[in-house]
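One protein chain omitted, others in place.
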Amino acid sequence: MIISKDNMGALADAIGATQTVYVPGTERAATRFVAHKKGEPVVLGGANVRMPPKDLLFPATEKMYRWKKHEGQLSLETEAAAHEPFTVLGVRPCDMASVAKLDLVFLTKGFVDEFYQARRDAATFVAVTCVDPDGDCFCEAMGVRLDAAPAADVLLVDRGGAYEAKPQTEKGEAAVAAWAEALGAGADAAAGDAVEAHCTLNPAAAKAEERLRAEDFDNVWHSVADYCLTCGTCTFECPTCYCFDISQDVRADEGARFRCWDSCMFTQYTLMAGNHNPRADRASRVRQRFMHKLRYFADRYGEGLCVGCGRCIRDCPAGVDIAAIIDAVATAPEHELTEAARTVQADEAKKEAAHV
Amino acid sequence: MPIAETAHEAQGQANEEFRPKILAFCCNWCTYAGADLAGLNRMNYPADVKVLRVPCSGRVNPQHVLRALQDGCDGVLVCGCHPGDCHYSTGNYYAKRRMMVFKRLLEFEGLPPERFQIRWISGSEAGKFRDTIVQVTDDIKKLGPMAADEPSQAVVAALRAKEGEL
Amino acid sequence: MNDATQIVRERATALLADGTVAAVVGWAAGRGDHDRHVFVARTPEEAALLVADQYCGALAAKRVLSLLDEGKIALVARGCESRAVNRFMADRQLKRDQVHVIGWPCPGMLDPATGDALKRCTECQRRNPVLSDEVVGDPVPEPELDRFAELERFEQKTPEERRAFFQDMYESCIRCYACRNACPCCTCRVCFVDQERVGWMGEEFTADQARYYGTVRAFHTGDRCIECGECQRVCPQHLPLMLLMHKQVRDIDGLFGPYPGGGMEPEGPDPLRTYHTDDLEEFM
Partner (left out) sequence: MSELVLQHGCAKGGEPYVPQVCRVIDVRDQTHDVKTIRVQTPEGGLPFERKPGQLAMVSLPPYGECMFAIASQGPDYLEFVIKRVGFVTERLHELRPGDEVGVRGPYGNWFPFDSARGRNLVFVAGGIGMPPVRSFIEYALEHRADYGRIDIVYSASTYDDLVYKDDLFQNWPKEPDTHVHVSVYHATDGDGWSGKVGYTAPYLKEVFAEEGLATDNAAAVLCGGPSLYRTCREALLELGFDPADVVTTLEARMKCGVGKCGRCNVGGVFICLDGPVFTEAELARIPR
């Protein structure tokens, strides 16, 4: 199905007739996905939104259960419930890749996060191919293609003056069928070739991951820690950062426990009772963030956690630049092996010797 | 927001007469004694004021004031000894400077001045204590609950319309 | 390469080479043409990476505090950094002999993205360092700017408009704490928002909690603020945080003044940490 770019507003209106539809817009001092209001224009191109769509699946604050105490008796009531269906229109391939990574975190490895799943099941993602990456975008280096978004239900392929809607899931098929009905045959427009674009920034991510697996880059983390503010900007704006805290709102004998975003950049993130803190200094927290993005997540889930959207570079108040760090790691002169890497090598040598 | 259904509460309050919740931080040595004296003299004053005894007006952390206003109080009153009469010599001098600046800061953020008031009331001024409570309660009743301060949609829309305002 | 960069590099190299200091805090270039970040040079080789030009927007001073274990630290200091050093000394974070101040009369910084003057530099009242051990280049004329202009414009609004404005502002805050982490006045060992005990501050991301954080932090630093504007510069949401600071500074000046602003003098009580028996009385 071909839909003219001028018709995006009508498309959002049509979807909005039955469910909430989120489109790129401005709210609370930042561009983000905002609920579409009927009749307002919708533009999908241009710079990516500053706040990623993750809060639609994983809100900054989310109630988990309420508790009540009455004469020593405790009662609990879960807040988990099915979510109203909604559509997110105009997600970039980088952000769509981030949703796939959040799925790995919240839906796999033993426990299924019911709160996330309720929203995920209710969501229809309509991605749009990216034709205008800026100087801080490096998604291609992180294995994301600008013209594909495998996790999306529908992919809108930019063909000059129009988008071609390609359904990619059952949900997507149904959605596109409904759109065709709502927009009618008039939606067809002259479409050119698919617009092709590429990132200009291409840090050597694969090389960096490989080297992070073996070598000790403490000097890199220390030099970043020399200027990093350890504020939470990068983690809150990151489309894949998923760490959360569980806290509560208390009113006398009742209250609610909720989870809220947390950041590995904060001191109390790992602070234990008795004041022991395994990551007390700035460098160890910087290391944790980059190691988690570039290596630990890959160790656990088989792919890296960075999608190369460039948000943390654009908005870092201190000038921390993950692309520069990736390159610094990839091109650094040989570092000492970490103790863990030495152990792994020794084990393998032993195994080989036994084999021979 | 409080867990209690504030909207529901506010509605209930609209139907009946609005009974404000006012928190009064009273210094142990002067104002609290003044309140005591007012009680001994059987003076009548509105029961909407909850007295919280503190060692000194200098003890009142401005955080407490803000937290009280956010967590359901419609007004806050901070009371202490007259300047020069502080039990600890100087506590209220510090409190005075601090509260002068903090009050202006809150008003700058849009808080109606009546919602946060400061008074010096000595141990013998039972009458002044009563009059202050009556006056503060009156002020707050006129203003209505905190929720009534919410800016109107028109103001918000006008502000949002001016691009670059935020 | 401009003169300042040249001289800063030479001086840093010399100071590091002869062991006067263990590290030099300044700026270095990032990936982009105009990207600069705070940089700590610990060797003469690293000193060659220092940059001092019109794109060094960040306030470098606070970095000194985390380096004190390494020995004496040299700091490339403009007006704002030197006032921060005074601030640290008054707050007992730093002794004068722990820091070697390389004064750098500030040309005024530019926003790397737009090329316009940086907001915090357009409200600056002191470009020449207020203290230094040596100075790079000649003194610059002090700006004659009304740093309260924005505040005065803002005060024309009705209380309801201001209420709406701040509601919007606090709804926009993402509580990343960049303002706190960058602020030279924020040196508490444990910030009130980091208190583990229940009741200090809620962790939920709501406008109420953001207001609690923002207002209390502003007030806690209000009478010490050196008006460097770094909080506003680092805010990822570009919130006008300096409004709150300017408001307090001007109030303090009017009520208890004359008050030139924090960090102008190395010692002396801050206005809300002292009193006069004949202070203005308005609570009788």
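Per-chain numbering from 1; labels A, B and C assigned in written order.
Note that in this section a residue touches a chain if its C-beta (ideal position, glycine included) is under 8 Å from a C-beta of that chain, and two chains touch if they have at least 3 such contacts.
Just so it is clear, the structure is predicted and the values come from calculations on it, not from any experiment.
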Among the displayed chains, the hidden one touches A, C
Cross-chain touch to the chain not pictured, restricted to A:C264, A:C312 or A:I326, is A:C264
Per the whole complex, from A:V131, A:A182, A:M291 or A:A330 the residue touching the absent chain is A:M291
The one residue from A:D132, A:E164, A:E210 or A:D245 touching the chain left out of view is A:D245
Against the hidden chain, chain A presents residues 64-65, 67, 69, 72-76, 78, 80, 105-106, 109-115, 242-248, 250, 255, 257, 259, 262, 264, 269-274, 276, 278, 288, 291-292, 295-300, 338-341, 343-344, 347
Omitted-chain footprint on chain C covers residues 196-198
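Heads up, the rule we're going with is that only the chains that are shown with their structure count from here on.
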Between chain A and chain B, the Cα-mean centres are separated in Å by 45
Separation of the C-alpha centres, chain B versus chain C, in whole Å, is 33
Residue numbers in chain A touching two or more further chains are 29, 249
Chain C residues touching 2+ other chains are 168-169, 172, 206, 239
Seen from chain B, its contact residues with chain C in the complex are 1, 62-63, 66-67, 70, 82-84, 90, 93-94, 96-102, 104-112, 118-120, 149-152, 155-156, 159-160, 165-166
Chain C residues touching chain A in their complex are 30-32, 35-40, 58, 63, 66, 168-169, 171-172, 174-178, 180-182, 194, 196, 198-199, 202-206, 233-239
In the complex, chain A touches chain C at residues 28-30, 60-61, 135, 223, 226-227, 229-233, 236-237, 245, 247-250, 258, 260-261, 263, 266-268, 271, 282, 315, 317-321, 323-324
